[in-house]
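With one protein chain held back, the other chains of the complex are shown just where they sit.
After this line comes chain A, so read on.
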Amino acid sequence: MKKNLMKILAAAGMAVLTMGALAGCGNSTTETTAAGTKAAETTAGTTQTTTAAATTTAKAAAELKGSISMVGSTSMEKLATALSEVFMEKYPGVTVQAEFVGSGAGIEAVTNGAADIGNASRNLKDEEKSKGIVENIVAIDGIAVVTDPSNKVENLTKDQLIAIYNGTTTSWKDLGGADQPIVVIGRESGSGTRSAFEELLKLEDKCKYSNELDSTGAVMAKVASTPGSIGYVSLDVLDKTVKTLKLENTDPTPENIKAGSYFLSRPFVMATKGDISKQNDNVKALFDYIHSDEGKELVKSVGLIPAN
């Protein structure tokens, strides 16, 4: 009997050892591969969130059929993608095709009839309007410049802001603040806020960032905790942990932005050839949707200010 017990113990021991060895092997492989799969997971994650947003607003379908083509600004990609997904969810008979090739190309496409809607992240030029293109502002993109709460500087001019971000001005002393170096914080390349900021200041790829953070929240946290820092964020996230600067003596409020007195903002235009009322039913439904409360919520959800 004792012998048998020993046998059992030995077998159990062997089993444990084998399991341990197996587990050991498993561990090392997952560790080395985790980094590789992470990339794929991130992409999957983003698509999932957008579709989730789409399903929540889905409602009964109307009897519309056909397609809408939308061509234009790359900056409007987030808005246009969200809009087309939610719209297609609501009207299953309609397909919205969105291409992102640039504002100018978008207006050109709508002018020569290649697209129903031309997306532009700027006001239309007079020559474009003279060709019968109507400027329908659907949203406004505003960016606030923030510093840490203890900063004494209240206001920056456009030139001062440019000088900070291209690395010419490196101390708050030169701007009337404390003798403190400026820690220039920005977003990663590919970020819509970053491209809008650099475009509006004509600083495309000339910015000298000391920190390139990958989310608005990270910028807020870093600015709040680092004395002498400056960063930019979209308007909807502003709170008391940071100090919001005036630009050219103007506060970044939705009112000022709509009035056009705050320069770090730009309109998102969905241009049509002729008034909206002259468009086909699909396009009319799309604009009705944007101007509805639900549409305004959508605009806000991608960090923009609804136009009216």
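Assume a residue touches a chain if its C-beta (ideal position, glycine included) is under 8 Å from a C-beta of that chain, and two chains touch if they have at least 3 such contacts; residues count from 1.
One rule holds in what follows: contacts and distances are computed from a predicted model.
For the chain that is left out, the UniProt protein name among "Anti-sigma F factor", "Phenylalanine--tRNA ligase beta subunit", "SpoVR family protein" or "Phosphate transport system permease protein" is "Phosphate transport system permease protein". When the missing chain is restored to the complex, the residue among A:E89, A:D174, A:E212 or A:D251 that touches it is A:E212.
If you put the hidden chain back, the residue from A:A120, A:L161, A:I182 or A:I305 that touches it is A:I182. Although one chain is not drawn, its touching partners on chain A can still be listed: residues 1, 4-5, 7-8, 11, 22, 25-26, 28-29, 31-40, 42-43, 46, 167, 170, 181-185, 188-192, 195, 204-205, 208-214, 218, 221-222, 225-229.
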